[in-house]
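With one protein chain held back, the other chains of the complex are shown just where they sit.
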């Protein structure tokens, strides 16, 4: 029997009534969402809003990956953590907040570093992957894993007052490597520890990642594939630019790929897979 | 002594380090934010994200108005409430979630209906007001109160797959009445109970309301005054349109105002100040 | 004269749920006032009073011409030019 066809129970009708009455969504959209699993990689500024809005909407299963623990300096933007959970694993902390809102979502926290050894195994268990990470090496790793595992990748990023969003490897659109065959020189990459970020910027982008995942899961609307959204918080402006399609000569998603298994991404990028502070004097 | 001049203490430097290193924000922006009070009217789909991001960023005092209690059907979009708090006052529920994230923000929950009797007294205690309400009568009331009390009003709204955002009564820009001298016919107004809403849409707009309030408080960037942002979640598009300035013949903010104290807004609009379900059969 | 009419924020429900209407108007002198009558006669399916009231749009609908408030452009007297975009947006109140 089709897993989308189960009737909604009384509890689901009561809880989701405000989205069930949306004509394009309806009970069918709700069923699709509840049979969809989403993997959130990174439980920080992007992962928090993405996780809570996906759970609120009633996604079936939510995987939450982060090797890190909550620090006080996370709390200006990572809104699902709490003062009382400083020192607790971020994946566990998000799961606690999400469970309080919706106990019917299946939550799978992973307190691991996403490495080339574990990535494909974990990703294979999910339908949609969200890149909520904070460093170049993990972004290439996740991209290649999603291409090899054939999953759409909803990629968000934020720094200072700007945010970027797109959906990779979906419906003929490009993957991250199609846009960026070579990694950036390490000295040109700024992370949130060094460059700072206004907290509500990843808030916005994380909400939009949840929205894109809901659209992919339910078939609603037009996903942001082959398009890149640029958000400028200071001006309050949004700009959508048109991207190339998938490149036939892409090393991972092209016609004759040379990357057929995951490689060493820290070596490839010349940078560590972490956004940890490097002891910079801030003030 | 200027209240903006107090030095940041060690805890503040540690907690807010990622926004303190933003050159345009810095310690001065943080001090301005911590000496700013923001009133959030409506603790629902817009008020939740607005409250948590303002608190995370370190606003000084947060007023939270809502007469209503948490219901199960709120939880698909009102992400600061929990299953365990169904039946609890929404203003109190938000305060509990916000306090867990940042115990240094002063929280003032008001479990009241915003009426013409209490509005001016409450608003006079705050620097910036956020309209996170859900009905036309309260929106006119709040607009007139902000004009009479001379406070900028960050107005957000959401329905189905669309959201709207602007800042009223700021820097020569229009107030709500400049745009809408007459209320809409009641039969043309749809609320979230009747029309439904995808939860992440008020999520986005509430984040943007927090952003606009942070910009107003800290003097960063360009506020969304004389402009209206239109968000379409299905297409993933944002559009900013240019609005008129304040009208010299506006009944409340014009040169010879006829509205010099608050009136009866339910009578003016021919509609109740509530978004309660009217027993509609949903499915 | 080719112009695009758009209906958003719920106003699209007055025109069969379709947001974008590219239309080709006969002749060349079209004020917004004339356009409103044309829309009422040609696009509105039912309950025209939910779109027009008197000779203007009903309270609650904003009119934007090329993304600018029509109040800055002469409102009913504005004369359309080729490729203009006229957006009718119903103000939302939910939260």
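Labels A, B and C are assigned to the chains in the order they are written; within every chain, residues are numbered from 1.
Assume contacts are C-beta pairs under 8 Å (C-beta built on N, C-alpha and C of every residue); 3 or more make two chains touch, one makes a residue touch a chain.
Computed from a predicted structure; not experimentally measured.
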Across the complex, visible chains touched by the hidden chain are A
By the document's definition of touch, the residue of A:32, A:76, A:139 or A:170 touching the omitted chain is A:139
Among the options A:158, A:207, A:224 or A:253, the absent chain makes contact with A:158
Touching the unshown chain, subunit A contributes residues 42, 44-47, 132-136, 139, 156-160, 162-164, 179-185, 187-192, 195, 197, 202, 228, 230, 232, 239-244, 275
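As a working rule, only the chains that are shown with their structure count from here on.
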Distance in whole angstrom between the CA centres of subunit B and subunit C is 29
Distance between the CA centroids of subunit A and subunit C (whole Å) is 39
Residues in subunit B with touches to at least two other chains are numbered 160, 192, 195, 197, 240
Residues in subunit C with touches to at least two other chains are numbered none
